[in-house]
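Note that this complex is displayed minus one protein chain, with the remaining chains in position.
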Amino acid sequence: MNKIEYKGPESKDAFSFRHYDKNRVVGGKTMGEQLRFAMSWWHTVNASGTDMFGGDTMDKTFGLSGLDMYKAKADFAFDFMQKLGIDFYCFHDVDVAPEGETLAESVKNLEIMTDYLLEKQKQTGIRPLWVTANMFGAKKFMAGAATSPDADVFAIAAGKVKAGIDAAVKLGAKGYVFWGGREGYDTLLNTDVALELDNLGRFMKMARDYGRSHGFDGDFYIEPKPKEPTKHQYDFDAATCANFLRANGLEKDFKLNIEANHATLAGHTFQHELRMAAVNGLFGSIDANQGDTLLGWDTDQFPTNVYDTTFCMYEVIKAGGFTNGGLNFDAKARRQSNTLDDTLLSYIAGMDAFALGLIKAHRIIEDGRVDAFIKERYSSYEKGIGRRIVSGEETLESLAEYAASLRNVEVPSGRQEYLEAVVNDILFSGEE
Amino acid sequence: MNKIEYKGPESKDAFSFRHYDKNRVVGGKTMGEQLRFAMSWWHTVNASGTDMFGGDTMDKTFGLSGLDMYKAKADFAFDFMQKLGIDFYCFHDVDVAPEGETLAESVKNLEIMTDYLLEKQKQTGIRPLWVTANMFGAKKFMAGAATSPDADVFAIAAGKVKAGIDAAVKLGAKGYVFWGGREGYDTLLNTDVALELDNLGRFMKMARDYGRSHGFDGDFYIEPKPKEPTKHQYDFDAATCANFLRANGLEKDFKLNIEANHATLAGHTFQHELRMAAVNGLFGSIDANQGDTLLGWDTDQFPTNVYDTTFCMYEVIKAGGFTNGGLNFDAKARRQSNTLDDTLLSYIAGMDAFALGLIKAHRIIEDGRVDAFIKERYSSYEKGIGRRIVSGEETLESLAEYAASLRNVEVPSGRQEYLEAVVNDILFSGEE
Amino acid sequence: MNKIEYKGPESKDAFSFRHYDKNRVVGGKTMGEQLRFAMSWWHTVNASGTDMFGGDTMDKTFGLSGLDMYKAKADFAFDFMQKLGIDFYCFHDVDVAPEGETLAESVKNLEIMTDYLLEKQKQTGIRPLWVTANMFGAKKFMAGAATSPDADVFAIAAGKVKAGIDAAVKLGAKGYVFWGGREGYDTLLNTDVALELDNLGRFMKMARDYGRSHGFDGDFYIEPKPKEPTKHQYDFDAATCANFLRANGLEKDFKLNIEANHATLAGHTFQHELRMAAVNGLFGSIDANQGDTLLGWDTDQFPTNVYDTTFCMYEVIKAGGFTNGGLNFDAKARRQSNTLDDTLLSYIAGMDAFALGLIKAHRIIEDGRVDAFIKERYSSYEKGIGRRIVSGEETLESLAEYAASLRNVEVPSGRQEYLEAVVNDILFSGEE
Partner (left out) sequence: MNKIEYKGPESKDAFSFRHYDKNRVVGGKTMGEQLRFAMSWWHTVNASGTDMFGGDTMDKTFGLSGLDMYKAKADFAFDFMQKLGIDFYCFHDVDVAPEGETLAESVKNLEIMTDYLLEKQKQTGIRPLWVTANMFGAKKFMAGAATSPDADVFAIAAGKVKAGIDAAVKLGAKGYVFWGGREGYDTLLNTDVALELDNLGRFMKMARDYGRSHGFDGDFYIEPKPKEPTKHQYDFDAATCANFLRANGLEKDFKLNIEANHATLAGHTFQHELRMAAVNGLFGSIDANQGDTLLGWDTDQFPTNVYDTTFCMYEVIKAGGFTNGGLNFDAKARRQSNTLDDTLLSYIAGMDAFALGLIKAHRIIEDGRVDAFIKERYSSYEKGIGRRIVSGEETLESLAEYAASLRNVEVPSGRQEYLEAVVNDILFSGEE
């Protein structure tokens, strides 16, 4: 096994890191500690290049089937992570173990496979960043899981989440993710939204209660996404999820898992969603990928835009860095990037882009021009009438009186273009 | 003054109503009571056909200026409403009175003009549906009002809202609207989102406290809009506003004013936003217009799509009808529809479309096929395991046990196309 | 076999037509002759409810495999069409016959199956509206067919089209469609656009030459689509295809197959694309479905919006009606509409929506208000300076001289809202 090594920015070796130097200290912590990269099992170990108009372009069966195939995939996955120096992985129940005819059989398969994974974890020190259950792929979930109109489906979903939480505890995962792929609707003509949202709340509370009483002390995450596959998903964006969590009294136990591509599908920048999560006290973890804002579906591309990775890491640093979360590459090599080399090159591209983003975000903060500008811009709230507004000493009437005769109020320039130039100066200055 | 009269569906008189018959009883109340149409002062009395690439195409100055012009506009407005049989109007402070050099002067002008309006109200029985203050047009609001980085701007905004609430009380308005046109950001590079959102919360609480202690017993409304003129507005959509209201403890005093075109700009259907408002207990009032989902800005077109008006009225009926709210035509005749006749024809088109929507929505409910389908679809929650889930008797573990051996769970068909055909049957059946 | 019968607008029988009365004469021709409905084989006979996030929800294998399965599917298809009174069908080579290991084997399979289809055609009078070859699904087409960087793929594609044209001639199809699903690019970083477009031109010319010399006297069609599965498809929209056809001298033999959902993905209305096709002399055939403009992918929903079907049929009538083309339901029942009943109900919904569209479009023309308005609006080009402009008698200089002293030019109102109300009057008047 050849590890991918750091060879510096000038390296022309495609199979080397140019920016990701795991043990390099940036801002008081190593890159590895700050970035906490995770491999997504589904895209990396299972996805075969299909899209809605075409079949497989890659074969990841290892010529096997059944549990043997799943074990071969696990072997591959751990080799792959070691090659790249990745310490975490993320998975759905069905990614790592075959589904059975019944929930009981599926749970049994999952237990067999988590035994196998645990063994590999012990050998490597790698562990899950988070665990989740796939409650959107099977026919029975066609109308949702916790929001299914069929109560039996709700019950099966509950069973899957229980098994998922058990797996998380067993494997030492500090995160459990809910992505409600079909928790939403295709048409309001057939949907009782109020009941569905109430059921979703009930489901989350059951999961929280089970987890907290069975040794899960990590974070529950909701992963916002506005649509696709459904017309509308209830977890539209960070603010929508915050509202749901508040309405159900779940904001203490849940945080958000923000995905770049889901942000843009909701009409937001990646940075916006991270900021909204932080402002609502819900910053948790990140699905690192990138979309194409000129396309209307979730392309899950490997993140290579360094503006985006820089602004992402800027928000992460401002939010205090990751605790239980990390950067999960919920990204797939393109359908035409159909070789194992491509998968490797894709991870290298993504890891380097985030390493560069970390370096540059850190430098933006060190440089200080952006933060100083913001501080100065709002300085009127640190004194006089502004300070009294913030401290709650003013009323509508007192302010009306204060303002009655004000003239020539001049709001200072927002200086957007200058600030963009400052960012460019730092991004393209070259010094690492 | 010739009143526009109801002449029935077969009328070829363009200046007649074909569907809006104000005193006709539909579902136990008159059309007038159910629809509560309001005239938007800004579009109807002031807008002159400009857009970002061209100047005026209409002249609404009546050859006057200063207070005389504003009085002439008021005369026009009340004539116009009487002609159409509209009982309500909506306005910003600056729509009805000229701005002064200082807040004090502006407030004085507003008082003069509200005296004038009050007189006209007494003559006609017409009154405001709601009042608002324009805190986005003037240069000083370029970076927001309650979220301005300049505390003096916050104070001036407070003074304007105080005057607006006073006007609402004086004129008998049961609504006060906040549309935060510039309460948002153009770039995160210069924005302290946390402080801005906190200030916005402080501002709303001050307004609530002032209103409640000065005789305003109507509803405060936030009007969601995702963007334009800013890149991001904090009141993105219904769910985002609900989150803000919950975070600030304002959900008792505030409701939402849902606009069709703002809904689509946020990536939602109009019906969706109405449903979300209702589900969050925040259904209040409606800005009735329509957008063009292939265009990315707020076109504020007169609503003529009967599917949309039908689904809107379906939601209104399901939410129990309007209390203080109503249907405000926040809509403008197109730049090329630049005659007074066009303004009149536009209102007729919009009022007829909503009258038809009311008739058809009522018929969908009477017909019963849609509602019966929904009831049946969720019937598993009225018995057995479903009933126990809803009543809180189950846990993740008990459900996992219940589900362990379930086989052949069959979720019933969603029947979307059938339901769409049922709606078409009702829409195009012709019987009124 | 129970035929779906016309039972009139008041029918509550879900399995009846409320508007489609095949032999009813509208505008001088029967509905059947005007609408020329076709069944799409892929969605109707093969699609199983999958999407990018979930597996099958329907089983259409008839418990068979290989050629037996394909024959059973054909039996089903012809029964289905007879039940609905549909006279045409559309198919890709791989829809009706299994692919072999080589092109030769695939062609052999296709010949066996077209023999079978021909037999069924003789029994029923049904025939293909058009034929096409699937050159996007298989791995070898991952980078395109005629625009593949691999010349062998170009050659295989040529062989498939040859077989498709042969099948069209054999089965009496008067159309052959090219939908270039992967004729485009995912990134310009790896793409030689100039070469690819030249190759696409070469390919089309080869097909035209082969067809014309082997008995194909129908229309070749390009079906515009802007994107999906690729980031960019070369056949973006009607105008782009027109440019391509002109650049390659193909505008005599090719027409366009306009799809509603592809139009909206390109940022256009369905009506716009039909008009652009007609204006460029390229109006050919239609893929009848509808998209969701708030979603960014091809949802291929059954068309039920009567505004859209009316404006579509208005354009069809204005373009002189179909010659070789027709209305192919390139539409699939939703993933949750997973029963055979749903497929039937979906077709009924779509056929009724188009029948209503035909009736209403015809009535708009008979009513005359819209067309008269347009004629009057442009009347200045029928006399004086306008007539001389149109007849080519004026120059920039002569017009400058003419216009030098013009004052008070008043362009008449565009009356958009009035015209929308006229359309509503006709749509909702009820008389059929």
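Letters are used for the chains, namely A, B and C, taken in the order the chains are written, and counting of residues starts over at 1 for each.
By our rule, a residue touches a chain if its C-beta (ideal position, glycine included) is under 8 Å from a C-beta of that chain, and two chains touch if they have at least 3 such contacts.
These figures come from a predicted structure and were not determined experimentally.
J.: Among B:R24, B:K60 or B:K231, single out the residue that touches the unshown chain.
T.: B:K231
J.: Which residue from C:G27, C:G85 or C:G159 sits in contact with the chain not drawn here?
T.: Of the candidates C:G27, C:G85 or C:G159, C:G159 is in touch with the missing chain.
J.: By the contact definition given up top, give the residues of chain A that touch the hidden chain.
T.: With respect to the unshown chain, the touching residues of chain A are 9-10, 14, 18-19, 264, 267-269, 293-294, 301-302, 304-307, 333-334, 336-339, 341-342, 345-346, 348-350, 352-353, 356, 411, 413-418, 420-421, 424-425, 427-431.
J.: Residue-wise, where is chain B in contact with the chain that is not depicted?
T.: 49, 51-57, 136-139, 141-143, 181-182, 186, 227-229, 231, 265, 292, 294-298, 334-336, 338
J.: Take the complete complex as the reference. Which residues in chain C touch the chain that isn't displayed?
T.: 101-104, 107, 139-140, 142-143, 148-156, 158-159, 161-163, 165, 186-195, 197-199, 202, 206-207, 209-210, 226-227, 232, 236-237, 239-240, 242-244, 246-247, 266-269, 271-272, 275-276, 278-280, 311, 370, 373-374, 377-378, 380-381, 384-386, 389-390, 392, 394-397, 399-400, 402-407, 409-412, 414-416, 419-420, 423
The criterion applied here is as follows: only the chains that are shown with their structure count from here on.
J.: For copies chain A and chain C, work out whether under half or over half of the interface numbers are shared, and give different or same accordingly.
T.: same
J.: Chain A to chain C: how many Å between their CA centres?
T.: 40
J.: Chain B: which residues touch two or more other chains?
T.: 267-269, 411, 414-416, 420
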